[in-house]
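A selection of the complex's chains, in situ.
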Amino acid sequence: MDDLSEFVDQVPLLDHHCHFLIDGKVPNRDDRLAQVSTEADKDYPLADTKNRLAYHGFLALAKEFALDANNPLAAMNDPGYATYNHRIFGHFHFKELLIDTGFVPDDPILDLDQTAELVGIPVKAIYRLETHAEDFMLEHDNFAAWWQAFSNDVKQAKAHGFVGFKSIAAYRVGLHLEPVNVIEAAAGFDTWKHSGEKRLTSKPLIDYMLYHVAPFIIAQDMPLQFHVGYGDADTDMYLGNPLLMRDYLKAFTKKGLKVVLLHCYPYHREAGYLASVFPNLYFDISLLDNLGPSGASRVFNEAVELAPYTRILFASDASTYPEMYGLAARQFKQALVAHFNQLPFVDLAQKKAWINAICWQTSAKLYHQERELRV
Amino acid sequence: MDDLSEFVDQVPLLDHHCHFLIDGKVPNRDDRLAQVSTEADKDYPLADTKNRLAYHGFLALAKEFALDANNPLAAMNDPGYATYNHRIFGHFHFKELLIDTGFVPDDPILDLDQTAELVGIPVKAIYRLETHAEDFMLEHDNFAAWWQAFSNDVKQAKAHGFVGFKSIAAYRVGLHLEPVNVIEAAAGFDTWKHSGEKRLTSKPLIDYMLYHVAPFIIAQDMPLQFHVGYGDADTDMYLGNPLLMRDYLKAFTKKGLKVVLLHCYPYHREAGYLASVFPNLYFDISLLDNLGPSGASRVFNEAVELAPYTRILFASDASTYPEMYGLAARQFKQALVAHFNQLPFVDLAQKKAWINAICWQTSAKLYHQERELRV
C-alpha cells in the first residue's frame, strides 16, 4: 500500500478554530506553556499538568524549532519571535487561522494584522455570540433595545469582516437547546440585567438567541460553531453531549444553517453520527489533538467511523504559543497517515482528495476562504 | 499463534436481523447503493454519502462479483440477478436470513419464498410489534378491542410462521420503558386513534404493549429484538441508550424473556455489560459492521470486553442489494480474525467454538433454526 506520509506532511492546513497568541517577551514561558497544555484552572497543581503528555509535546516542539538550542524556553524579542512562529507554522503548512476573539489569554496580541505578520499567514475573526450579547447588555436597559442592537450587529457581522459565528452555550446552559417565547426571553434579560453580572447564563435567553439568530446567520451564509464536550472545569460536560442538540439541528440544518461542532470529545462518535445524518453539519476533534496527544489517532479513527470525510475538519483550538498549534498539526497529520494508509476499498487519488477536504478544502468553502487558500 | 483466517472464511452465517432485497431491474443501481450505504434521509446530499467508506465498500463488492466486469452497476435481469446474489451470499457462507418485514424499501421483493430463491438460502420473518399494532388500530375503535385483536395476533405469531419479534420503541419514545396502567394505555390509544396518524408514538401505549406482550413472547419461546442506538435522523439517539432498559430487563429476563439488542453503537460497551450481567440478553453490532466499515474491528473488540462470546451475534441489518449483506459479512469476519488471532489464555478449539457460536450457533438455538442450519 502506498505511504501517504510525504503527501500529508505537505498538505496545507486551514485552522478554522483557534485563539490569540501572546507576546513573545513574556518571561515565564515554561509555566505559560504548561498552563496552556491543560484545560485546568490556575489553582490546579502545575506539577500534575507537567505530568501530562501535552506539556512534553510542547517542549519537544520548543526544542526542535528553538532560536537558541541551549535555551528553548527563553522569552523572545520581536524579530526573533516572528522567525520562531514562521518556523513552526511554516513547517506544518498552516495557511490561515480563524480566531475566535471571545477568549483572551493574559498578555495577548489582540491585533489581527499584527498576528498575521507574526505567524506569516492570513488571520480572520470569528464572532462569539455570547461575548457580543454581553457587551450590548451593558449598553441597553430592556430586552427589546438589547435585542435590536445585538441582532443588528449579528446581521452585519460579515460586513464587519467576521467569517463565522460561535456559541459557548455548552459552557453556560448545556446543549439541550429549546424554543422559548419572547416573554420568557425578556424575563431572562431582566433578571440578568439586574443581577449586576456581565456573564450571560440565562437558559431562556440563550435558547432564544440561538433560535432567533439562526436566520440572520443563514442569510449571510456563514457557519455557526458550537463548543461541544471537552472544556475546562467550568463546563458541565454531562450537558455537553451533542445528541442533546437534535431539536435545534432538525429545526435549522435543513433550512441551510451550517453548524460546526467543536472538540466533541468524548462525544466524537456521537458527532460523527450526527454528521452522517444531518445536512450542513460539520465537526472537528480540536483540543484533543494537542491536549490529549496520545489519543489523537484513536479519536480520529472513532470520529470517522460514520462521518463523511467531507464533514470533519482540522482545527487546533490553540492559543498563546505556536507550540500548541504545532502539536495539533503534528498529531492530526500523524492520525491522517495512520488512518488513510490502511483504509481499504479506495485508491490513492481518493485518499488524497479526502485528506485535502479535511485539512483545508471543506473549511475554505464553508468559511469562504478559497481566495486565501489558493494552494 | 495459529491463523484463523481460513476457518473464519468458511464459517456459516445466520443473519438474524435484516430486511427485504429489491428488484434487480431497478435502473439507478449506483444511487440506490449509495442511498442504502447511509442512514441519512433522502434530502441529505448524496455527494456526502459517496464520501463515506461504506459506499466504496459496496462498490468494491459490486466489482468483485459483477456479472459484467465492465459494467458492475448495471441493472440485472432475473436469472442473472439470482446468479449475482448467489455469488455474494455464497462467498460469505450465509446460510439463512431472518427478515424484519416492518421496513419496506422502494421496489421491494416482498415474497419470502421468492427472496429465498433469489439469495439461495432459507428466509424467515420477524414480527415487528409496532407495525402490526398500527395495522390493528385501523380496524378497531377502542383500546380493548384493539388490544384483544393485537395480542391474539402476537400469541399466534409462531403458528403464523414468524421466528422472532422486534420493537422499534427507540424510534418512537426512547428506551426508558416503564410499567403503566391500563387507564393510561387506553387514554393513549384514544389520542392516537383520533389523531388521524397511523404512526404509533404514544409512550404509555408502547410501554403498556411491551410490558404486556412479554408473557406471550415467553410462552412461545421466541426472542424479542430491540432497536438500540444507531439509526436514522428520526431516532433520538440520546434516548437510545440500552442502560435505560434496566427496569424492563430486570422485570422479564429472569422470567425467561430472551432479549436481543440490535446495532447498539455507540452504546455497544453498555450492551456488552448488560449481556454480562442479565440472563437471556443477546446483542449485535449490525449496521455498524457495514455502514461504518473502518470501525467494525474496533467496535467488535469493545463490544466483547465484558460480554460472553455466547451472547454476541452476527447480523447485517442489510436491505436492498446483496452488497450490503456482503460488506457486513466481510468486515465482521475480518474483525473475528483480528480479535481471535490475538486472544490469549484459550486454545484453537475454544476459539473456533466461540466463532461458531457468534456466527450461527447461538442464533440457531435462539430462533429455533437448528434444522435450517445443519452445517
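Note that the chains take the letters A and B in the order they are written out, and that residue 1 is the start of every chain.
To be clear about the criterion, a residue touches a chain if its C-beta (ideal position, glycine included) is under 8 Å from a C-beta of that chain, and two chains touch if they have at least 3 such contacts.
In this text, all values refer to a predicted model and were calculated from it rather than measured experimentally.
The complex is a homo-oligomer: 2 chains are shown here, and the full assembly described by the structure file contains 3 identical copies.
Rule of thumb we're sticking to: only the chains that are shown with their structure count from here on.
Between the Cα centres of chain A and chain B there is a gap of 38 Å. Residues 241, 243-244, 246, 250, 254, 269-270, 273, 276-279, 301-302, 304-311, 339, 343-346, 350, 354, 357 of chain A are the ones touching chain B in the complex. Those residues of chain B that touch chain A in the shared complex are 38-41, 43-45, 47-49, 51-53, 56-57, 59-60, 230, 232-233, 236-238, 265-266, 288, 291-295, 298-299.
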